[in-house]
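Yeah, one chain of the complex is gone here, protein chain that is, but the others are all in their spots.
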Amino acid sequence: MTTLYNRIQGRSVERLSALSDGIFAVAMTLLVLDIHLPAASSIHTQSELLRSLAAMAPQWAAYLMSFLTLGIFWAGQQTQLNHFAEGSRDLAWIHLGFLFAITLLPLSTRLLGEFVAFPAALLVYWANIFLAGATLYWSWKHAEANHLIRPDTPHETRAAICKRIVIAQTFYACAAALCFIRPLLSILAIVLVQLNYVFAPGTRRQRG
Amino acid sequence: MTTLYNRIQGRSVERLSALSDGIFAVAMTLLVLDIHLPAASSIHTQSELLRSLAAMAPQWAAYLMSFLTLGIFWAGQQTQLNHFAEGSRDLAWIHLGFLFAITLLPLSTRLLGEFVAFPAALLVYWANIFLAGATLYWSWKHAEANHLIRPDTPHETRAAICKRIVIAQTFYACAAALCFIRPLLSILAIVLVQLNYVFAPGTRRQRG
Amino acid sequence: MTTLYNRIQGRSVERLSALSDGIFAVAMTLLVLDIHLPAASSIHTQSELLRSLAAMAPQWAAYLMSFLTLGIFWAGQQTQLNHFAEGSRDLAWIHLGFLFAITLLPLSTRLLGEFVAFPAALLVYWANIFLAGATLYWSWKHAEANHLIRPDTPHETRAAICKRIVIAQTFYACAAALCFIRPLLSILAIVLVQLNYVFAPGTRRQRG
Partner (left out) sequence: MTTLYNRIQGRSVERLSALSDGIFAVAMTLLVLDIHLPAASSIHTQSELLRSLAAMAPQWAAYLMSFLTLGIFWAGQQTQLNHFAEGSRDLAWIHLGFLFAITLLPLSTRLLGEFVAFPAALLVYWANIFLAGATLYWSWKHAEANHLIRPDTPHETRAAICKRIVIAQTFYACAAALCFIRPLLSILAIVLVQLNYVFAPGTRRQRG
């Protein structure tokens, strides 16, 4: 009986997409709640306001970095979901694991922002990115093994989706390893990896 | 007139799914707001940071447990919604009752986390899970009685969906009853029930 | 040019539904943030916990009442949206006005919960319900005048949707007027009106 129930559960890729879009939307919007404006009572002149906004630079940077990370993973998950012909119970739970990592991202970003001097904070942040990447990789491999991918998906596309995750995670791991030299260097490297995936300079060069 | 209005109301299963996905998405993401990072001013070395993160273990466990519970109920509700041919006013309100129980889950989880020593906190948590399960069971029975289920749904599937809820709720009730012996034993039993539904070990054994 | 732009804007009823479902989902889930659990430090025995949970009864009641109100308006709006053949710029803005009233509901409920002794708090709450009802009525009248309703919608359905809003708002206005006698009496009357729309006892009697 349990087997039958598990066969009929989690079939709808559309529902999974809707839940994922909702979680990404809330996570992206909640990030802004972490930015605390200077108290009106402590600001008396306009130059004080400008100085205190400038002093919030690390907060703005952390916000931008989190938004980029969420955007990159949203785009990556949507690419997979668009290629699934149907879902399955196990696939739904792999993606719930992925979404679990996504809901933790605002928290690990805040941890990184407050304890930027400690390698441990950066390793927690990296572990979070790794968990998201690993579940996405697992999702694709599971879908391939269980024939859940649209039959018209060419072999090159399938290979490209896997390779993409492996290369990105290798970049992230190397960037995170720099934290043992200096945590700020590591953050800079992670931001560079993210900007690479946002602007995709290689693509444009090849097109030109 | 009221009768006519009630006939035309709540017909769209799609809208009900969208509202449900939204509520689950917000509830899953809001859970993380309950996790309070250690204050930067109280942490001076990396080992202090690691110790305070480890001391937050009960918070992490409560977060994971709530996420699993929400995931299990999301999967259960979606399975039902995918089998409905159309909705009705009464069905929409039964699901609003279910969603009411879902929005309370983050609250009763926090109650459990803070008052883990008292059986009353565990009984409130169990009552919340029971309310969610009972409305889901009612939803299916109501849909069957009012011919709202897709005609191509085989009899075995219909039986499996009901049996599933009854068995799961029996497990939860037994686990909750353990709180009179020791509350922590009860929580452990609930987590085991949840992990059983996430990993479905029985299914995999039968397949192998 | 502006005229042309206004003709092509806001045509998608589907997008309007998605935005509305999202706003209702967030509003329903955010309500729970207003419930403040007793501090763990002030509770030493289980009977203290039970007493303080019981003392929160007005908060639980306000939460349930807000959830019912949101559910009633969600059902009412969805019924209308399901009958629209297409949208228009003006219709989208009428519904944004409706959604504005919906986002204010958690706030006016909290106002009512904290200042239950003052008729003014109840009148603000009623004004909020009235604004939501008035925009829904306007939406239907506007859709009728601009031929946005599905042609296959029978005349009786059209009349029922209008009549429903007028009757409900009359009930709410009478219930609110009781606040000049006694605010609590007025709240009780509002809850009775809401329960009437949730359980629709008249319908079931007619069917039986």
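First chain written, first letter: the chains are A, B and C, and each begins at residue 1.
To be clear about the criterion, a contact is a pair of C-beta atoms (placed from the backbone, for glycine too) under 8 Å apart; a residue touches a chain by one contact, two chains touch by 3 or more.
Remember, predicted model here, so these are calculated numbers, not experimental data.
Visitor: One chain is left out of this view; which of A:4, A:49, A:117 or A:177 touches it in the full complex?
Guide: Result: among the candidates, A:49 touches the missing chain.
Visitor: Among C:32, C:53, C:92 or C:193, which residue is in contact with the omitted chain in the full complex?
Guide: C:92
Visitor: Among A:61, A:85 or A:160, choose the residue that contacts the chain missing from this document, as touch is defined above.
Guide: Missing-chain contact among the listed residues: A:160.
Visitor: Tell me where the left-out chain touches chain C, residue by residue.
Guide: Its contact residues with the unshown chain are 1-6, 8-12, 15, 18-19, 21-23, 25-27, 30, 89-90, 92-93, 96, 99-100, 103-104, 106-107, 110-111, 114-115, 118-121, 124.
Visitor: Since one chain has been left out of the picture, which residues of chain B touch it in the full complex?
Guide: That gives, for chain B, the contact residues 22, 25-26.
Visitor: Please identify, in ascending order, the residues of chain A that touch the omitted chain?
Guide: On the chain A side, contact with the omitted chain comes from 17-18, 21-22, 24-26, 28-33, 35, 37, 40, 43, 46, 49-50, 53, 64, 67, 71, 74-76, 78-79, 81-83, 156-157, 159-161, 163-164, 198-200, 202-203, 206-207.
Assume only the chains that are shown with their structure count from here on.
Visitor: Quick check for you: after a Cα superposition of chain A on chain B, what is the rotation angle, between 0 and 180°, in steps of 5?
Guide: That pair's rotation angle lands at 90 degrees.
Visitor: Copies chain B, chain C: same or different interface, half of numbers shared as the threshold?
Guide: Interface between chain B and chain C is built from largely different residues.
Visitor: Can you spot which option in A-C or B-C is basically A-B again, with over half of the contact pairs the same by residue number?
Guide: Having compared contact pairs by residue number, the answer is B-C.
Visitor: By mean C-alpha position, what chain is farthest away from chain A?
Guide: C
Visitor: Roughly how many whole angstrom separate the Cα centroids of chain A and chain C?
Guide: Computed from C-alpha means, the inter-chain centre distance equals 36 Å.
Visitor: Centroid from C-alpha atoms only, then distance chain B to chain C, rounded to Å. What do you get?
Guide: Measuring from centre to centre gives 25 Å for this pair.
Visitor: Where in chain B do residues touch two or more of the other chains?
Guide: Correct list: 18, 21-22, 25-26, 30.
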